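Of the protein chains in this complex, all but one are displayed in their positions.
Labels run A and B following the written order; every chain starts at residue 1.
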Amino acid sequence: MNWSSWSEFFAMGGYGIYVWGSYLVTLICVMSEVLLISRRHRTLSKTYGLIHDSYGKENSDKEVLINTEIDSLNNEKQSVKAASSTEEIEK
Amino acid sequence: MAINWYKYASPASFYTLAGKMVPLFTILAIGLLVIGLYIGFFVAPTDFQQGEAYRIIFIHVPAAWMSMFLYVVMACWAGIGLAFNTRLSSMMATAIAPTGAMFTFLALWTGSLWGKPMWGTWWVWDARLTSELILLFLYIGFMSLQAAIDDPRRADKAGAIIALVGVINIPIIYFSVQWWNTLHQGASVSVNQAPTMASVMLTGMMVMVLASWMYSIAVILKRVRIIILERESHTAWVAELRKKGAL
Partner (left out) sequence: MKPRHKKLAVITAGVTALGFAAVLVLNAFQSNLVFFFSPTQVIANEAPVGKSFRIGGLVEEGSVSREQDSTTVRFSITDTAETIQIVYTGILPDLFREGKGVVAQGKLDSSGIFKADEVLAKHDENYMPPEAALALEEAAKAQRNSLTQ
């Protein structure tokens, strides 16, 4: 075992800032990559799923509601597209 | 058992296959990461010259290797896509780029944090550091070019050209420390000579390298599945998936 105490572990022989600065930023990068991907997937499947649900329903008074739903989805889709492209730029 | 490889060249069947592989590689990545970090911080001894600061190596080297390796893989897929007009290959290239860019950034970032206490500087314009920075710009160039072109097929072709031209940078990065006087030291691990690292340190580093491989495979497969869905949204098999609610 290299360390006799936690404070010694965090100090890293005086190089704590450099060592933990490396590991922390790595953690942040990896977490955000995973998060961005799963968000992209969630929005995609949600969009597809909802559009599918609205089809085939014959209730006419719901039609208006569905149409507005689809409209808002289209807007959402565009914002998703924008978000995913900014994700790629940031990366 | 004969596997029909051609079957997996179609986005539809690859989508299913990739879906099965993602959890497997995620588990492998997490397991190896835990083992690697344990060895790196609790088993590997301190270094005779650099003290504890050398522990940055356990992410710096895997990140740097992945940044180069992923670029080569990306360029291969992009090249295959360009030559044979296969949709899936180009989608693979597109899916690899952000992860490759992330590893390049991490290699530069951790290198900088390592250089300050050891060399005495955050950054120098030596051949190794400069060529690695150029790699980051190549990834960014590839991604922004693809994002700028609306037609995916044309975006693939344009991206492939950048990717293929940029491959020349990879041997430059790798051999820079031999070809020129650099501040960066030579390779500790190379094909034609024994590693110049104590074996525990080397083990920890190699486990971390494996972990980043597994991580990359998991993340890239996950991303390529999304890209497949986005691009193939008009096809019958995606409609079928939607109907089953399998998205």
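Operating definition for what follows: contacts are C-beta pairs under 8 Å (C-beta built on N, C-alpha and C of every residue); 3 or more make two chains touch, one makes a residue touch a chain.
As the structure is a computational prediction, the values presented were derived from the model and not from experiment.
Colleague: Using the touch definition up top, pick the residue from B:10, B:85 or B:196 that touches the left-out chain.
Modeller: Hidden-chain contact among the options goes to B:196.
Colleague: Tell me which residue among B:14, B:54 or B:77 touches the hidden chain in the full complex.
Modeller: Of these options, the touching residue for the absent chain is B:54.
Colleague: Please give every residue of subunit B in contact with the chain that is not shown.
Modeller: Those residues of subunit B that touch the unshown chain are 45-50, 54, 57, 117-121, 124-127, 130-131, 133-134, 137-138, 140-141, 144-145, 147-148, 150, 162, 180-183, 185-188, 196-198, 201.
In this section, only the chains that are shown with their structure count from here on.
Colleague: Using mean CA coordinates as chain centres, what's the gap between subunit A and subunit B in Å?
Modeller: Once rounded, the distance between the two centres reads 20 Å.
Colleague: How about subunit A: which of its residues touch subunit B in the complex?
Modeller: 1-3, 9, 12-15, 17-19, 21-23, 25-26, 29-30, 33-34, 37-38, 40-41, 44-45, 48-49, 52, 85, 87-89, 91
Colleague: Considering the complex alone, what residue numbers of subunit B touch subunit A?
Modeller: Residue positions touching the partner: 41-42, 44-46, 51-53, 55-56, 59-60, 63, 97-99, 101-102, 105-106, 109-110, 113-114, 116-117, 139-140, 143-144, 146-147, 215, 219, 222-223, 225-226, 229-230, 233, 238, 242-243, 245, 247.
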